[in-house]
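Down below is the structure, laid out as structure tokens.
Shown here: the complex without one of its protein chains, the others still in place.
Residue numbering begins at 1 within each chain, and the chains themselves are lettered A, B and C in the order written.
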Amino acid sequence: MTERGFQLFPDQASSFAPRVDALYTFLVIVSAFFTLLIFLAIVFLAVRYRRSAVRDRKRRVGAKFWVLEAVWIVIPLALTMIMFLWGAALHFDQRIMPRDAIELNVVGKQWMWKIQHPQGRSEINELHVPLGRPILLRMISEDVIHSFYLPAFRVKMDVLPDRYHALWFEATQPGVYHLFCAEYCGTEHADMRGFVYVMQPSEYATWLAGGEQQPPVTAGEALFTRFRCDTCHYQGGQPRCPSLANLFGQPVRLSDGQIVSAEEQYIRESILNPAAKVVAGYQPIMPIYEGQLSEEQVFHLIEYIKSLSVMPPETGQPAPVEEPAQGFPADEENRDG
Amino acid sequence: MHLHVVPKSTYFIVAGCLFALMVLTVGAAQFDLGMWNTPIAMAIALAKATLIVLFFMHVRYGDPLLQVFAAGGFLWLIILLGLTFADYLTRR
Amino acid sequence: MDEEAYPRRNYLNADYRFRSWLWTTDHKRIAILYMISVTLFFFIGGAAAVIFRLELMTPRGDLTIAETYNRLFTLHGVIMVFFFLIPSIPAVLGNFVLPMMLGARDLAFPKLNLASWYIFMIGGLMAVGAIVAGGADTGWTFYSPYSSLYSNSNVILMALGIFVAGFSSILTGLNFIVTTHTMRAPGLTWFRLPLFVWSLYATSLIMVLGTPVLAITLLLLAAERGLGIGIFDPALGGDPILFQHLFWFYSHPAVYIMILPSMGVISEIVACFSRNRIFGYTFVAFASLAIAVIGFLVWGHHMFVAGGSIYAGMVFSFLSMLVAVPSAIKVFNWTATLYKGSVSLETPMLYALGFIGLFTLGGLTGLFLATIAVDVHVHDTYFVVAHFHYIMVGGAVMGYLGGIHYWWPKITGRMYPEWWGRLSAGIIFIGFNLTFFPQFVLGYLGMPRRVHEYVDEFQVLNVMSSAGASILGVGYLIPLAYLIWSLRYGRLASANPWGATGLEWRTPSPPTTYNFDKTPVVREEAYQYDQDELLSV
Partner (left out) sequence: MSAPVAASAGHVAHHFDDAEQQYASAELGMWLFLATEVLFFGGVFCAYAVYRYWYPEAFAEGSHHLDLPLGTVNTAILLLSSLTMALAVRAAQTSEQRAIVRNLGFTVLLGLGFLGIKSYEYYHKFEERLVPGPNFVTRHPELAQQPGGESRYPPPAEVKEEPRYKLSSTAELFFSLYFVMTGLHALHMVIGIGILGVLIVAAVRGAFSAAYFTPVEMTGLYWHFVDIVWVFLFPLLYLIH
């Protein structure tokens, strides 16, 4: 199934693929036209005005000169503007993340991709996705810059250390396609590749059930206890620490007056290097967790913190808080972690 | 080329202005002027640099070509900063 | 004019001692020094390409291991860009003909010119030293944090080699600008200058204004790697993307350092071999400046998927589109120059026409890359590799070879063998397209660059590409052979074998040390080809 014969054109397996290919076709036509135009003009003129030919060689270009120059300035300019607008509009769709996507966590490291699904199953250098659902990959690197690349889907995004980048697509053709690392990342860069499997939703569900791992939320909850986060951040307890309930997605006022939105990037930074952005009204007493948590563990903690927000179904956005939400599930069994 | 000898007094006056500006910038930094501290400090630095360029470096008396090249370096620096910040200011 | 054949005393035989070459301040001799060094570097870079093209014949890594492969393409990119293409036309052909085109006896700062060559060689030796010591494996782009914190190779020495060579580039550019401003012969106004001078002027502006930023960037990189002074280190809060901004602020304009001089050569050749004034002279002249200036505003198109702001991406995409317009102006005006000309297809003209075609295709594929949504797919694939080889090898190197052939009689006083010249121009054209056209297809299929192993279905196209590369390699060896041969056995050249205009052709071939006995006075526009008279030449 992974064998593929000689091809001249890549598979079209995502909702982006036909749209990118249409733009590409336009570009190919424009290029072919101009390349041929120039090529034929050169051949024609070089033959017609070859030195041995007897021709009228008195150039009389008066007003025509300006017309010509204007023509070959304006037409290319207009064509490039079409390319720009078309490409930019399509790119907006590529970079504006859908609300209802399945969110997967991706960690790149020299030289493998580690991917975890919300239900807990994780995989290496393989990516299983259901057909016809938007998929959002939240990606981070443990070391150098990598780039997550799915040619059949026409999507690619660099994966940087210490920073989340997101990528989304919606698969439209079942099958097996290539997954590459596109950014040079060291010795085995060529080997940092794998496959993406596009499955029917039902197959995907079965496949998900095949894994034994804990879902990220549960894992995060356990970490929350193990790393003693709960000693400070528990509901109605420590007045010196902010509540994490309904934090996700909300604006947070910082001690320097700035207002930031509590997205994944902010929460990650708040855990690993809390001093960088201190919440207004609190002292910077939270310990620094950098160097103690793996990127996967940070992902888990974030999932857990997200789960503390009440999500109205479908929107995927936390609801505005009216009253303090229920406290943390302070299971006694987790307490001694 | 014409040799332009600037009177000594001009140099002393310019130097006096430079010292005054230096005192001013240190003084201004002692007060919390909110977001204005940095712009003020930069404006003063720019004023000092302009004085040096115009008088000590004789650009005021030089020919226009030199003035273009003297400005060129700074212009390109603005390109570098401007387009780099086009990224940083609009990142999410 | 034929009577003044090989002058008894000229710059070549003025002094035979070795010393007289190493301490020369004659721009023509320095040009020769550059020509030798640059040729050497080209073949070093080419040899690396030969090896890794062989490796890419099969999908597995059977010829080289990953470490070797990565060092090879880094070597190839660094050497070809910084030690071959950037100095090639400016420092060889520009150095040789610029003062003559201006009617000057030398560049404004002859000692500085010699110093540039020494600085260049020191930088080159450092880079070669880095290679001999095991090479660097970062790619020519040196992206941090891989280069600063992770790579186990000679990154610092390599980077500092480029840093040093950068100063040579700065000094050359500075020299050219000053010379063009202050040393023009009486009557030689700006709009009477040959277009080669305009393009060198534009190139020099980029060298002077861009290279320092590369220098400081590489210095910061070396400091981060060698001294642990974190600047881009994300663990300290640094931003790896900042490195990319600084790197491309130079390195995008640098691609115009590589192409603009070539465009200037093409203007000279096309005018001469179609016996016509360049169509739209002023447009072509200002297009050079426009490219140089707009070229500074587009660097972010290398970073569309790096994770910066999408709005900045749009701005950079838009500006990249604009830079295509002056390039288009040039292409159309060159083509129009043939109209009602008297075209003859000697070797330089073959290269020039090849340039126009291949540059057009290379440039147009640049627009694919500047179109953001398409670049998301083809970024860091072989599509990019094909794009820039079309421009750099199909364009710039063709222009360089065309220029070498065109001015060869002036430089050496002897003609190259015409038949061999045409033959190898043909071989290079065919080999080139066979090598790099399949890479467009590979890139759109999704083959990433900088890989020594790839998936099986890409093999057919890779084999085609490797086959083309071997043809191309042969194509490059032929000129090397016959040009050396012609030094001794070539027909003696007259002062103006092509019947060209331009002050350089008013000197004997080869010129005397001070070029002109008395400063020439210019009374006419450039490219005043009077066809009726010249037809008989």
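Here is the rule we use: a residue touches a chain if its C-beta (ideal position, glycine included) is under 8 Å from a C-beta of that chain, and two chains touch if they have at least 3 such contacts.
This structure is a prediction, so every number in the text was calculated from the model and none was measured.
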Among the chains presented, those that the missing one touches: A, B, C
Residue, one of C:L149, C:L220 or C:L353, that touches the chain absent here: C:L220
Sole residue of A:A22, A:V47, A:I124 or A:A275 that reaches the chain not shown, by the stated touch rule: A:A275
Chain not shown: contacting residue from C:L174, C:L289, C:L345 or C:V522: C:L174
Interface residues of chain C (partner: the chain not displayed): 104-110, 170, 174-175, 177-179, 181-183, 208-213, 215-217, 220, 223, 227-231, 236-239, 242, 245-246, 514, 519
Interface residues of chain A (partner: the chain not displayed): 227-228, 231-232, 256, 273, 275-276, 283-285, 287-292
Contacts of chain B with the absent chain, listed as residue ranges: 1-8, 11-12, 14-15, 18-19, 22, 25-26, 29, 32-33, 37-38, 41-42, 44-45, 48-49, 52-53, 55-57, 62, 65-66, 69-70, 72-74, 76-77, 80-81, 84-85, 88
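The criterion applied here is as follows: only the chains that are shown with their structure count from here on.
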Category of the chain touch graph - line, ring, star, complete, other: line
Computed distance of Cα centres, chain C from chain A, in Å: 37
Chain centre separation (chain A, chain B; CA means) in Å: 43
Per-residue overlap in chain C, given as positions that touch at least 2 other chains: 241
Residues of chain C defined as touching chain A within the complex: 61, 66-67, 69-70, 137-139, 143, 145-146, 149-151, 234-235, 237, 240-241, 274-276, 279-280, 283, 304-307, 310, 313-314, 317-318, 321-322, 324-325, 328-329, 331-333, 335-336, 338-345, 353, 356-357, 360-361, 364-365, 367-368, 370-377, 379-381, 441, 444-446, 448-457, 460, 531, 535
Chain A to chain C touching residues, read off their complex: 3-10, 19-20, 23-24, 27, 30-31, 34-35, 38-39, 41-42, 45-46, 49-51, 55-59, 61, 65, 68-69, 72-73, 76-77, 80-81, 83-84, 86-88, 90-92, 94-95, 110, 143-145, 147, 149, 151-152, 154-158, 160-163, 165, 178, 180-191, 193, 273, 276, 290
Chain B to chain C touching residues, read off their complex: 65, 72-73, 76, 79-80, 83-84, 86-92
